[in-house]
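Omission of a single protein chain aside, the complex is shown with its protein chains in their original locations.
Labels run A, B and C following the written order; every chain starts at residue 1.
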Amino acid sequence: MTGVNDFVVKFANVNGSGSASANSFFAKALFRMGLPVSPKNIFPSNIQGLPTWFEVRISEAGHLARREGVDIMVAMNPQTYAQDVEEVVSGGYLIYDSTREREFGRDDINVLGIPIARLCAFAFDDPRHRQLFKNIVYVGALAGLVGIEISVIEQIIFEQFKRKEHLNDANLKALHIGLDYSLEKFKCPLPLRVRQSDAATGKIMISGNDAAGLGCIYAGATVAAWYPITPSTSLAEAFERYLNKYRIDECGRKLGAVVQAEDELAAVGIAIGAGWNGARAFTATSGPGISLMSEFIGLAYFAEIPVVIFNVQRGGPSTGMPTRTQQSDIIACAYASHGDTRHVLLFPSDPKECFEMAAEAFDLAERLQTPVIVMSDLDIGMNTWVVDPLEWDDSRKHDRGKVLDAEALEALKEKWGRYKDSDGDGIPYRTIPGTHPEKGAYFTRGSSHTEYASYTEDGLVNAKNLARLLRKFKTAMSMVPRPTINQRDENSKLGIIYFGGTDHAVREGLDLLERDGYRLNALRLRAFPFSPDVAAFAAAHERVFVIEQNRDGQMRSLLITEAGIQAEKLIPVLNFDGMPLSGAFVAGCIQSTIETNEHVANALRLSVRAV
Amino acid sequence: MTGVNDFVVKFANVNGSGSASANSFFAKALFRMGLPVSPKNIFPSNIQGLPTWFEVRISEAGHLARREGVDIMVAMNPQTYAQDVEEVVSGGYLIYDSTREREFGRDDINVLGIPIARLCAFAFDDPRHRQLFKNIVYVGALAGLVGIEISVIEQIIFEQFKRKEHLNDANLKALHIGLDYSLEKFKCPLPLRVRQSDAATGKIMISGNDAAGLGCIYAGATVAAWYPITPSTSLAEAFERYLNKYRIDECGRKLGAVVQAEDELAAVGIAIGAGWNGARAFTATSGPGISLMSEFIGLAYFAEIPVVIFNVQRGGPSTGMPTRTQQSDIIACAYASHGDTRHVLLFPSDPKECFEMAAEAFDLAERLQTPVIVMSDLDIGMNTWVVDPLEWDDSRKHDRGKVLDAEALEALKEKWGRYKDSDGDGIPYRTIPGTHPEKGAYFTRGSSHTEYASYTEDGLVNAKNLARLLRKFKTAMSMVPRPTINQRDENSKLGIIYFGGTDHAVREGLDLLERDGYRLNALRLRAFPFSPDVAAFAAAHERVFVIEQNRDGQMRSLLITEAGIQAEKLIPVLNFDGMPLSGAFVAGCIQSTIETNEHVANALRLSVRAV
Amino acid sequence: MTYMQKPKIRHPRLKKNDLGLTRRDYEGVLSTLCAGCGHDSVTAAIIEACFELQLPAHRLAKLSGIGCSSKTTAYFLSQAHGFNSLHGRMPAIATGANLANRDLIYLGVSGDGDTASIGLNQFCHAVRRRLNMVYIVENNGTYGLTKGQFSATNDKNSKSKKGGNNLFEAMDLCALAIQLKAGFVARGFSGDKAQLVPLIKSAMRYRGFALLDIISPCVTFNNHAASTKSYDYIRDHSEAVDKLDFVPAQEEITANYDEGQTVNVTMHDGSSMRLHKLETDYDPRNADEALMHIRKRYAEGEVVTGLLYVDQEEEDLHSLIETTERPLNELSMDELCPGSQPLEELNNTLR
Partner (left out) sequence: MTYMQKPKIRHPRLKKNDLGLTRRDYEGVLSTLCAGCGHDSVTAAIIEACFELQLPAHRLAKLSGIGCSSKTTAYFLSQAHGFNSLHGRMPAIATGANLANRDLIYLGVSGDGDTASIGLNQFCHAVRRRLNMVYIVENNGTYGLTKGQFSATNDKNSKSKKGGNNLFEAMDLCALAIQLKAGFVARGFSGDKAQLVPLIKSAMRYRGFALLDIISPCVTFNNHAASTKSYDYIRDHSEAVDKLDFVPAQEEITANYDEGQTVNVTMHDGSSMRLHKLETDYDPRNADEALMHIRKRYAEGEVVTGLLYVDQEEEDLHSLIETTERPLNELSMDELCPGSQPLEELNNTLR
């Protein structure tokens, strides 16, 4: 437990009770006070009546990863009292609805009872209001306890309900009931409290799915086809919202189409059909959807059709843990479909990068004429993150890749071949249906074909085409976003390779390790195929920890086979319990390996000697 | 080109012309003369009117791999004359229908014109007969040319048409027209000829799909669900045929069910439903089907339901080359479905092993309660192979694995948990619906679950279950068929790892290499996960060639990541033109690597020194 | 968290059926659906039907796909094996299970998303194969579990909780099933137990494919009718909090009405739908008339309930493909494996 502007609050609720909104008011208020916050919604796979949690870490230092241990627990769900109480750190606080008082059996924590139900029963008549405003009451109480300026919350409530005055009033009433109660009954503020800061000034709060949906708008995507599945649903929904906001023509009609397909097979097929026909098109899904899409992904690979797929990963395998996070579809996506296939993957680390990579993905898909899969996850996609504001460079050109329009077709001297490698980069030129009355028509198919797109059963011709696809994949290496490298110590022989939403956890882990005297360098992968930087980084280190949120070390396997890194060098650090990673986990795993694994210890000695 | 009992005959035809049967009579006749033959049908993906080839290698020495270069070409398709003529080795023979005479522009081969169409026009009235019996005429001519005992072919024809005398007579007539013509016009037999042998005595001729379908019958499979797809169709059809033959009850009803499903998703789902309900069940498919099945395969993995899947591989990716062979679904099958999954794969090398592994697969699937995928391919599955007779040990017990029946449930002392690892091998006990009125009912699901099969969103409980599945996979290592090792030289530091239908090619390649002074050891993988023998073999060699029929060296990747073999050690030898492999290809690739790759040369030197 | 088993306290006064079982014995784990969800009413009706049928629970297998509706198989018949499979794939599992053991009763529960979208193909082909099962669609016109998208059975022009307008025509699963020659086709309403329980019982007794399309309102994302009434408490609130995260507990919607009558049923969001119960003299043996009846009433804005069609020729998949009368999963390996002798003979034919 820490002190000012640095602690963790957790809310234990029942879902469907309206808590999510109230809890987000709380997080938003802290953010408005200039504090980096990282709200994590831990929700069940149902609609109403089951336990749900909302964790908010406040960290002026900007650590946005989860931190284990709860400083203030708002325990609103008697069903989970036992486990909730246990999570509170020694010296921490437990807030509960003391309308029915009870004991929690821990002397080392401070229990603050607030008779929330009773307060609501006095204040509201409508039984639904009594229920709903309990959430706002505890937010009010918390405001008093941790010292949030009440006007900040009032403003947030006002913005929410501006069109509905009666609700605004009721919310404010509830807020003050809680505030007044805490100010009156407890010594406010607690040692765990907040103070206005400028650590988050200028930043924004947004979820990855929201940002990715917006990124698709900015990328000029016009066709989205999807099938509902947690945690990707809100990405397609965001795209549709922004489409309605930014893309309505003079007649009130949309510059874009969104189709809720009958299933994932259709969803990706629609996107591929649109991509073939010259629209930027995408689908968004999650694990089971990827499995269902894999036949079509293979077609798009082989017929060379641009399409963008967002895989907002959740806990696998099978239906798995639909409301928990994992990075466990790496292999399934890198090699989706039967036969020899390889796909371009992008790994955003936060909502801002979701926005950027969404935009990037369409350029890549069209340049490379192949599926590009953006590997987000539940934590990035559905949680709200504090990030730098989104940026768009108006001078940026959308790169549509090698498309021959009517003029270019007219100007062509040599015979055009849809699958001919004229430039040596493995990327052929394509044409869009309807372009030219006589030139450029070709026949697209998933069966083996010649350079001129005719059907062939000549195995050597086909093998040559397959080899060109490999060449194209090699070209991709230099086109995809390069990794970012966090070089903390030139002499260190220990490194970390990681990717995606664990960025904050790894960075905090690095800090913790450095505090304990271990300095490691880190490389964050941003794409597959791997840029040569990755192998170089590995070569520069004796031992490299590969941090990933899956059971099988899937990225590590890819690094071994695709970046050619020796297996012994790569030490897996695996987490697959479905929760966002914490810095302590990273540091802990690495430190214990250093202390127990002689090779790692040797590498460490080498680093030290080098200093 | 070689001589007696050792040459290659190739037939170039148009499909739908009835040639396949005639050609197979030819191959069968040679087999009946005691000769190992390896017929390869090279057919187009259509029904009528396109070029098709049939290659027969005759090898008294028992080399059943393809051999490149044709000694006798029966060129019946003017469309492909050019390429067919080119394939004939110098000194070889070209037989063609000289009704319309023509030049072929090669002086180094012997052109034998037979006016086949004219002969048929004289002999038959019905225009269809004139067409159809052309095939038999050239078989008759060939019989004369290479010295097949005509009674052998007559017998084969008789067996075919015994119920249809008019056809028998017409066939015999055509046969003798050809025979007489060749005996009269040519100097028979040619130097390329056959002699009665006992090299194939006792053997049988069967295709892999036929043998696998029969294996399922012997394994006691009762439910088959499938969707037509080349080259797997004939497996399901064989099962149905044998079902009707061997499994009819007193009332004429079947002890088994075959369902042609609406698609592959349904097909595998039906098999899984039946497996869950205690029947031995399977499906058979090929690449695209595997992609479509992958969501369900993940379910069966996670819910731990036994199911057997035959993947008769064809040329990928996507629709690819449906009538050509490849081994390119290794990765797609080993890791089918999203999330952390790993599947048991079996790799039969010929029809006999298809039979055996089909039977084995059901035991494994039930012992391990997981999908088992039998990785056959078009060459093994659809071509007819000369193999040792099929054997069945009547004392063999079908191993149904850990199933609790009503008695066992009654006898249970501790609380039974469907996903509890009572034995430490990772394999839990299951029950079959309907077994007991009060005990053993549980809820199967693809979502995360406890040891007692209840739904859980507790990430640690789920992680524990996932870890158990890894333990189970480790158990599988010791249950699956072990590799076979061909230890040619204890001191050799060069090895080969391979699998599946390339067995004959590799063995012939080894012979060729040995002839040239290179002695290599070879290991044939028979299953994934890899038995420890595999890593041991790699450890015992400096460099190991990994021979596979795909572009990406998929098995090599698995060997690196799953058997922990160093990448540098494994040298890919890849073939992906869709044709069965030849020994010369194997030997050629390896020899040229030895001559150009210094590491390999070093390894060779090491081996020599050791001697 | 782990779902709890309901406490099995046996009230001595609870009525027992001939097997000595009470209604309690036909229950499952506690429902985790929203209070008032129509699906829970269907669960109750299933329990009642099984109780009245005196069913030995373990002789029934419960199958489902994915969705709120598909979860319900956990909420009844704890003593029966259950299989909560994949979204839209229950029919395949049911087909396989049924092939393996023709002697159990197969009860599938699905949703309208699960059946009419992702699962439509398997649904249609299970009908066509005359699979012997009871197929219940808990039809709420929405994707409950994924929070309220329109399903293919949703009426054109109805509004979703998020304000969107459904642009597509509703798919009528009963009409579709009749067209595909289902054996038994009925429609019920979750709140009308008097009609529902007998329908379930008849469906369970039917040999062949029995479809029960049950209108089952979703209290949270309910959007059955095209009503756009102005006062709408829930919608107002949920928009207000900007997350669809407040689900007030609702009462189950019920409707008791007589044969031949039409009633207006008011949904939780204030909208309404018109149910018409088939006349007592309706003859369900004529497929043409059943189809026309559904279509005509639909054109008048009414949804017909009751036993719409029944094919008295009770053929099922097993009789069609002529499998043995005994369950395949009970055949011994000795019976199934031909043994070495026939293999010898077969080898001979391959020479």
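By definition in this document, a residue touches a chain if its C-beta (ideal position, glycine included) is under 8 Å from a C-beta of that chain, and two chains touch if they have at least 3 such contacts.
Remember, it's a predicted structure, so these values are computed and weren't measured experimentally.
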Shown chains touched by the chain that is not drawn here: A, B, C
Sole contact to the chain not displayed, among A:79, A:454, A:486 or A:566: A:454
Selected residue (touches chain absent from view) among B:155, B:197 or B:260: B:260
Contacting the left-out chain in the complete assembly, out of A:299, A:382 or A:466: A:299
Candidates A:62, A:78, A:191 or A:220 - the one touching the absent chain: A:220
Sole contact to the chain not displayed, among B:283, B:319 or B:349: B:319
Chain C residues that touch the omitted chain in the full complex: 117-118, 120-121, 124-125, 128-130, 152, 167-169, 171-172, 175-176, 179-181, 287-288, 291-292, 295-296, 320-321
Residues of chain A (touch criterion as defined above) contacting the omitted chain: 31-32, 203-206, 214, 217-223, 225, 246-247, 249, 251-259, 261-263, 265-279, 281, 295-296, 299, 389-394, 397-398, 431-438, 441-447, 450, 454-458, 461
Residues of chain B (touch criterion as defined above) contacting the omitted chain: 15-21, 24, 44-51, 79-80, 128, 131-132, 160-161, 164, 167, 227-230, 233, 237, 260, 262-264, 288, 318-319
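FYI, only the chains that are shown with their structure count from here on.
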Distance between the centres, which are taken as Cα means, of chain C and chain A, whole angstrom: 36
Chain centre separation in whole Å, for chain B relative to chain A (CA means): 44
Touching two or more other chains - residues of chain A: 44-45, 288, 318-319
Residue numbers of chain C (touch at least two other chains): 1, 86
